[in-house]
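To keep things clear, I will list the structure first and then write my remarks on it.
For this depiction, one protein chain was excluded, whereas all remaining protein chains were kept in their positions.
Letters are used for the chains, namely A, B and C, taken in the order the chains are written, and counting of residues starts over at 1 for each.
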Amino acid sequence: MRSNILNITEDRSQFPEKNAEGKIDVDLSSHKYLKLWQGPQHPGITGNMSLELTVLGDEVMDCETHVGYLHRGFEKLMERRKYIQCFPIVCRVAVPEPDFNEYCFASAMEELAGIEVPEMAEWLRTLTLEMSRLQSYLMWIGGQSGAFGSGIIGQWANYLRDLVLDRFEELTGGRIYHMYQLPGGVRGLLPDGFKDRMEETLQTIEEFMSDIEKVMFNNAVFKKRSVGMGYIDPSWVDKFGITGPNARAAGVAKDIRKDYPYLKYDQLDFDLVMGKDSDIYTRADVRRRDLLLSVDLIRQIFAKMPEKGEIKAPTPNVLHWKVAPGETYSRAECTRGEYGYYMVSDGTEYPRRINVRGPSYTHAVALLEKMIINTNIADVAGLMVSLHTYPPEIER
Amino acid sequence: MDFGFKHILYALLTVFIVLNYGLILQGIVRKIGARVGRRYGIRWYQPYIDIIKNYAKRSTITHGVMFYIAPVFRLTGGIGLLLFMPVIFGSEIFSNFSFAGDLVLVLYFQFFGVLGMALGAAEGGHPYSAIGVSRGLSQVTAFELPLTLGVLAIAMQYQTLNITEIVAAQQGGFLSWTLFTNPFATIAIMFSFLGAMGRSPFDVVLAPQEIPIGPPTEFHSGLLGVLQLNRAIFPAAKLILFMNLLFGGATSWPELVVKTFLIYMWSVFVGTVFPRFRVDQSVRWFLVVPLTIAIIAIILIRF
Amino acid sequence: MKEDFKKRTVITPEGKPLEIDPVKDYFSDARPKVHKPANPVIEKFANWARANSLWVLGFGTGCGAIEMRPLMTPRFDAYRYGIQWRPTPRQASVFVISGYLSVKTLKRVVRTYEQMQNPKFVVGLGSCTINGGMYWDSYNTINRLDHYLPVDVYIAGCMPRPESLLHGFEELKKIIKEGRGEGANKYAEEFDWYKANQKKVIKDWDMPDYNW
Partner (left out) sequence: MKSLLNNIKSRFSIKDVTEQRSNLVFIDVARESAVPLITYLRDYEGMTHLVLLTAADWIEENEFQLTYLLNNPEQKFDIGVRVRISREKATMETAHHLWEQVATYQRELKEMFGIDFPGSPGVDKPFILEGWDDLPPYRRDFDTKKYSEDTYFPRPGRESNDPAEYMKKKMYPNEK
């Protein structure tokens, strides 16, 4: 059930004809094809990356993803910084969701150094991760509706996101970059009255989400654009390394919160958000319900977490902290899928090697390049946003 | 109609008033859109500053002669549309150059600007301009069909091709407006009007997220200023046209303001709520819903 | 330099060979001109209009782009100050360099900047545009933006809050109103210095010296 530009159900998957390498022979001088660059300066592109499209009429024939515009060489920079100096820069790897970086880095390091994190700190970490998920989804909803040309949802969602950022500011002191989850614990307890203000925010979010559901998810034009578009076959999930909502919308139950319960997720009560049609609409719906699940989880966290407690395990002098040699991989479920840090320590004060596994790495390059073939130019932006890609975590 | 020097002055006066009205309308409508999005919105006089700013740009680059002509063509489309229909019914000053066959000419001017843009955008050489123009032309063709059929239905109903006479026939209470005497033609034309205004879901030509921003991509400085003038005049002229055809025209400026503002709101409401159609969906929609209604209108008039 | 940009011989549709040099043929390589300000009275009025109609180019070059969205949405709503975004460089007048610039992006930024029309203004957002910030020792991000483009306003912070962005824009307005926003002319005057700096960093220079 895939729609093409003519909405005729003929099979266009064999068009254009591919050569032995699986690419089409594009003869630009035949004047049949047009090379189009979407990005890096293009409002329909998430972040700073670009797609090199070859189009025939309105139909995309070939696509190549170009990344690297945001490359800062984090993995190199971390090799020449001490562990504690790495901690403020890891959150800058993925801008919209810094907390998952902090958690993955901290937990990988704690595992190698053999540090037990106090219970209260674990609850607070769970809380920040869920708040981060909330604000990232809110930003994404604006992007998804904006890619299909509806600006109002983006305004509402950003208004809500600002509310969540306010709570972050109260808790951590930072709006975008929080630097809250130190190796060994967290930086601070909840401020007074935080729970009430958070509850107020959650209620506003729920209220607006029902509006957004009416205007966006029940909108005839949005449905027309998104239903049946951008189909991901469940068999691709392992082949392409798809994780997160993209996999769950295809009916594959993959959620690290359930599969490898980290922090306090084993004490929280929740069901996986699943979809089955695996098109843009289903992915959007899965994310919307996941957002509401986050709201619910935050409430559960507040109900179950202790009032007070130790928030930081004793650590050695952080300026000369030698972490025991070894290798490990720590992962967390971020809004886009599996986020992970692979850390190699050689027993010195500096990490030997840190590799960041961003879920967009597979989604934005291999998967997008495949999915975009035979779609309309108009759908490229919507398709790309529906995979929820963030370029900074591809190139770090 | 004897043609004299004073008619040119009157025409210039009309253009001046409508230009200012269009700019203020543009500012207010953008403010309304912002309020829906919970924003404060731009200042109402922001469109004026933008135009001054664009004319104050010091450098301009050229892509060839046609590149200069395109904005002029576009502006001609807007002013032409305005000048060949009565703005205020019964007023000598604001009746403009309305003549016996002006309805046909006005329909032509709807198309004229897009053709001009096509020439200029091709000269600009930007691929998104070319895509935008091809989208624009296909969509204009699609909504011109129900529009023309609806207008023909009205022409057949009033047995005239003169807008002044059409307006005259609708005088005498709002029940004699075309809205009530010929509802099918009205519905068809008002659907086409959505396409003509180019707001969502029919903003496939500009579509910033897809082909930023279509035909005017390469236009800048003074050339963009001309386009902006047209962006103020053209919608206002279209509003006046639809008001004349369907809603009994206006006999005074306040009446004109109220009526055109309400007509504009129809497009603004739809545009605020809906995302954008893909161009093929938009074309198909025009060729199914409004066209069917327009054909019904024609058939009803005939029998 | 990529294959497409090299000098080569192609066959025309009529079957005749044709020598082409794409960089020379398709692009003008004229140097930028200095556009002197006009009569002071007119210029004052024009500067007022320029300051109150800042069209920001929608190009998020770094992580600072994430605070551009709150800036344009309900909480901070920069539209009320005449700040609007524009998707094409031809029409934009303010280039917000939102954060660190990797070399690959710098090349696109230079191209984009040169396509904007005089007068144009550059706002450097974040500490990383000032001295490299967090990434001062990175092999792929530039340290000082003012060596490559004439910067009007720097906004410090990592990440600067939307309030400070608004403040930065207000500073920019002041600068423009005082007639000091002549970055485009400065770029034209010291063109060789800027180009030398850019070419030192951008190793595969496959575009004309000035992108009209």
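Everything below uses one rule, namely that a contact is a pair of C-beta atoms (placed from the backbone, for glycine too) under 8 Å apart; a residue touches a chain by one contact, two chains touch by 3 or more.
These numbers were taken from a predicted model, which means no experiment stands behind them.
Participant: Any idea which chains on screen the missing one touches?
Facilitator: A, C
Participant: Pick from A:Thr204, A:Gln267 or A:Thr328: which residue touches the chain that isn't shown?
Facilitator: Selected residue, touching the omitted chain: A:Thr328.
Participant: Just name the one of C:Lys24, C:Lys44, C:Arg144 or C:Arg180 that touches the chain not displayed here.
Facilitator: C:Arg144
Participant: Just one of A:Leu53, A:Val67 or A:Met384 touches the chain that is missing; which is it?
Facilitator: Checking the options A:Leu53, A:Val67 or A:Met384, the one contacting the hidden chain is A:Val67.
Participant: Given the full complex, what residues of subunit C touch the hidden partner chain?
Facilitator: 103-104, 107, 130-132, 136-144, 147, 197, 200-204
Participant: Considering the whole complex rather than only what is displayed, give the residues of subunit A touching the chain that is not shown.
Facilitator: That gives, for subunit A, the contact residues 21, 67-68, 71, 73, 75-77, 79-80, 82, 84-85, 111, 238-241, 254, 259-260, 317-319, 326-329, 331, 338, 340, 342, 344, 352-353, 355, 357, 361-362, 365-367, 370, 395.
The working rule: only the chains that are shown with their structure count from here on.
Participant: Count the smallest number of chain-to-chain hops linking subunit A with subunit C, moving only between touching chains.
Facilitator: Steps on the shortest route: 1.
Participant: With chain centres taken as the means of their Cα atoms, state the distance from subunit A to subunit C in Å.
Facilitator: 30
Participant: Taking each chain's centre as the mean of its CA atoms, how far is subunit B from subunit C in angstrom?
Facilitator: The computed centroid separation for subunit B versus subunit C comes out at 35 Å.
Participant: Can you give the whole-Å distance between the Cα centres of subunit A and subunit B?
Facilitator: 43
Participant: Residues of subunit A that touch two or more other chains: which are they?
Facilitator: 42-43, 154-156, 159
Participant: Would you pick out the residues of subunit B that each touch at least 2 other chains?
Facilitator: 37-39, 208, 212
Participant: Given the complex with subunit A, which residues does subunit C contribute to the contact?
Facilitator: Against subunit A, the touching part of subunit C is residues 10, 57-63, 65-67, 69-70, 73-75, 87, 89, 100, 102, 104-105, 108, 112, 134-135, 137-141, 158-159, 161.
Participant: For a test of understanding, state which residues of subunit A touch subunit B in their complex under the given definition.
Facilitator: Residues 5-7, 34-36, 42-44, 58, 145-152, 154-156, 159, 215, 219-222, 224-225, 376-381 of subunit A touch subunit B in their complex.
Participant: Inside the complex, what are the residues of subunit C that reach subunit B?
Facilitator: 33, 35, 45-46, 49-50, 52-53, 55, 58, 73-74, 77, 79-80, 82, 84, 87-88, 90-91, 93, 117-119, 184, 212
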